[in-house]
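With one protein chain held back, the other chains of the complex are shown just where they sit.
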Amino acid sequence: MKKKQRFRTWSSLAIALVLMLMVSACSGGNSSNVTNVSEATNDSSSTNAAANNGSDNAEATADNTASNGGTVEITVWDQPNPDDTMKSIKEEVYADFEVQHPNIKVKHELMPQGTNDREVFVTAMAGGNGPDAYHSAHFPIIADWVGQGLALDLTPYWDSYADKDKFIPSSMEAGTIDGKVYGVPHDMYVTGLFWNKKMFEAAGLDRDTPPANWDQLVEFGKKLADPAKKQYGITLLGMEWADWWFEYYVWQAGGDLTHVNPDGTVQLAFTEEPSVTALQFYKDLKWKDKIVQNNVLQSYQDNMNDIFQGRAAMSNAASGGFGDYVAQGMDLNDVGFAPYPVGPSGKGPGQIGGAYWIINPKTTKEKQDAAWQYIMYLNSKEVAEKYLQFQQDNGIFPNLLSVRSDVDPSQFAQDISPELVAAVNKAASDTHLEYFLKERLTPYVVKAVQKALTDEKSNPKQLLQEAQDAAQKEVVDAYNASVKK
Amino acid sequence: MKAAIEGRKPQVQARVRPRIKISWTAIAFVSPAIVCFLLFKYYPLLQAVYMSFFDYKVINPPGKFVWLDNYKYLIHSTEFWNAFRNTFAFFFIYFILTFWVPIVQAVLLNEIKFASKTLRSLYLLPTAVPAVAGYLLWKWLYNPDYGLLNYLLHFIGLGPYGWLNDPSMAKWSIVLPGVFATGMGMLIYYSALQGIPSENIEAAKIDGAGPWRRMRSIVFPSLKFVIGIQFISFICGVFLTFDPMYIMTGGGPASSTKTLSMLVFNSSFKEFRFGVAGSISFVMFVIIAVITYLQIKLSNKD
Partner (left out) sequence: MAGRGRIKEKGSLSVKIVSYSVAIFFILASIVPLFWMVSSSMKDNITIYKFPPTWVPEVPKSVSVTLNYDGTDLKKEDYELDAMEAIWFTWKRMQNEAVGAMKITGVKDGVVVYKASMPSYKFTVGRSEIVPTMVATHATMKNKLQKIRDRKLTTFDYMEEGGKYGGETAIPSELPQQAANALKWLSESKVVKGKVLTIDEISDWKRLFDNYIVLWEMTGSSDSKSTAASYGFPHFLLNSVFVTGATIILQLIIGGTAGYALAHLMRGTISGWLTLFFVATIMIPEIAILVPLYLTMDKLHLVNTLWGIILPHTAWGIVIFLFKGFFEQLPGELLQAGRIDGASEMKIFYRIVVPMSAPIFTVVAVMTFIAVWNEFLWPLVVARTQNVWTFTVALNDFQQRRSLGSNVIMSSLVIATIPLMIIITSCQKLIEKGVSFTGLKG
């Protein structure tokens, strides 16, 4: 008897303590920011069903909430960084939105910085603290996120969207899955070869002629490399994202890292001829020709620093990145951009990349509607042109590729050499999406690439064979099984 | 560990000791700790085991029940076995490179009378660099292009080395900074040495034992107990090391520095396969528990 009583007092004490902890913790933290998760999830289960019925128009519901007199507050991770050159115009546009939509209040929060934005987003979503709308669902990751249940099916909204035909088709490709639209294109870029014209000139090369093929790349690279000055020909990306730049070389060699079969299953192509040729070439750049950086594993940021400070003469570059180049002290007149040098296949396609707006499937229907309103506004022609105009007025280099066909950035780029604009358009004429299932296969490809770059004696064919065997067994078999089901 | 032994000891004493009533104070004193431990240790541990049986979906938990599939996956996963091997390789390298350093430092410092306090302060100084800062600093020192280390080594005719860029050296390079941050460990051994009764030393002197022999026959053996204790925390510490790999190499090159800890982090926060992460976690827990158990067994024998 006594024992039981004791136990009861114990447990009641324990409960009291937990409560105390929670109360103190909440009042200590920013309790106002904490959204009531349980409430949100309860609501969403019912509202999701409504969304799936799909017939009700977004506008109508937005009006409903307005007539109810309620204001919807949504959270979006798009607060500009303090050193964002576009800060003032963004804040102006955000303010305009709230004027035009008095029933929607947008809470702008800082997007996670650095290279771990994806991790931050997913953990926040897992915890129910994710944003209602998010504009950084990168092309290769969105399919995975849809599978994880992180992105709302936007098809009902999309079907009634007046501007839906205004988005260029290549920007819609990755975000449309099984005929359903999950993402609204936010921005996009095309990649190509950057070269530093000043360094070309100093090395006795023609400042306006980039290498046209692999042989020239090596030939030019040897002339540009100067170990005494810590200067080298072309940057490689050997860190955790090594597969990102490596795939370009595979394309140049005429292949890809994976193939998608008509039934949706995946076939690995690591050991196919082009992949092996590409890795052998990659390895030669490092060990035989010695025209890349010594520190092949250096971070993306270190690569960029080498470019900005004139240590790297050539690099992969994205059309959206020239603004950074100039912001970091490069003279735009020294920036050259062209489609990639072609490989044995005679091709050198650029990669199309970019990011989508997605909406949180776990939030309430009202918030989803409001988020859609917000996305439509920020993706409108007016806002896009407002940004471009601001960039022109302030001498900021624009992204030359627009997701909307009715917005032409080159119109707002009068100070920019037509040559550069033409180069971007040329690169955009032959493009490629990143290899399929990249988000799951990355570790296997990266391992092989890193090994080739760090071990002179390694055998590319064998490395790729090992990678393929492991990936087949651990990823692809399961994936294909799930597709067939 | 040691507590597990002690935990039994009072059982015998209890009969002898006057019976103390369990009072409200006792409950009030001990329950905050119990709540914290349940909440932040035991519950998450059970949760990890629970998750390991699911194809865990964070958005719609818990996802599909897959029974032992995650464990089966581990057995066939090259990455897992690679990480497993790396973890033990690291253990070995840490042992060779760092474990003995503070012992030697302390034993030798014990012979120094002049400026001993200053030397102790200087030993302690590098401990002030926060670990993360230290790793960032070393990463920079290792840089094959403008790092200090290759530059210094070329004066004595060595190098240049790839350090973190070389799969065969990367593990050693990750451990190397640990050799020069042993201040705390040194201090532990040093203060243990201060506890040696001076009569023992004097007696040995009279017996004609020179300083080297005294070091071997008296000073070093007296550290045995502390070394044992330190070894346990060394095992756990090394087994769970995460920060230097995450900061210096991210697990590369070619997965040569990917440990089980990194694998848990990557599978959960990079690949979002929380079920797999749960199963690796559980495996790690079991390994640590077994090691600790063996350790207790062994020290019981002594």
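Order of writing sets the chain letters: A and B. Residues in each chain are counted from 1.
Rule of thumb we're sticking to: a residue touches a chain if its C-beta (ideal position, glycine included) is under 8 Å from a C-beta of that chain, and two chains touch if they have at least 3 such contacts.
Note that the structure is a prediction, hence the values are computed from the model and not measured.
Screening B:Tyr43, B:Phe65 or B:Trp100 for touch with the missing chain picks out B:Tyr43. Only one residue in the set B:Leu68, B:Ile96 or B:Leu137 touches the chain that does not appear here, and it is B:Leu137.
In the complete assembly, the contact with the undisplayed chain comes from A:Thr123, out of A:Thr71, A:Thr123 or A:Gln465. Hidden from this view is one chain, which touches chain B at 1-4, 6-11, 13-14, 17, 19-20, 22-23, 25-26, 28-30, 32-34, 36-37, 39-45, 47-48, 51, 101, 104-105, 108-109, 111-112, 119-133, 136-138, 140-141, 145-148, 151, 179-182, 184, 187-192, 194-195, 205, 210-212, 215, 225-226, 229-230, 232-233, 236, 239-240, 242-243, 246-247, 260-261, 264-265, 268-269, 274, 277-278, 281-282, 284-285, 288-289, 292. Against the chain not shown here, chain A presents residues 21-22, 24-26, 28-31, 33-34, 37, 79-85, 87, 91, 108-110, 112-115, 120, 123-124, 126-129, 230, 299, 301, 304-305, 308-311, 323-324, 326-329, 331-332, 393-397, 415.
Throughout what follows, only the chains that are shown with their structure count from here on.
Centre to centre, using the average C-alpha position, chain A and chain B are separated by 37 Å.
Only residues 22, 27-28, 31-32, 34-35, 38-39, 57-60, 73, 76-79, 143-146, 162, 164-168, 249-255, 266, 269-272 of chain B touch chain A when the two sit together in their complex. Touching chain B in their complex are the following residues of chain A: 6, 9-10, 13-14, 17-18, 21, 118-119, 122-123, 125-126, 148-150, 230, 238-240, 293-298, 361-362, 440, 443, 446-448, 450-451, 453-455, 470, 473-474.
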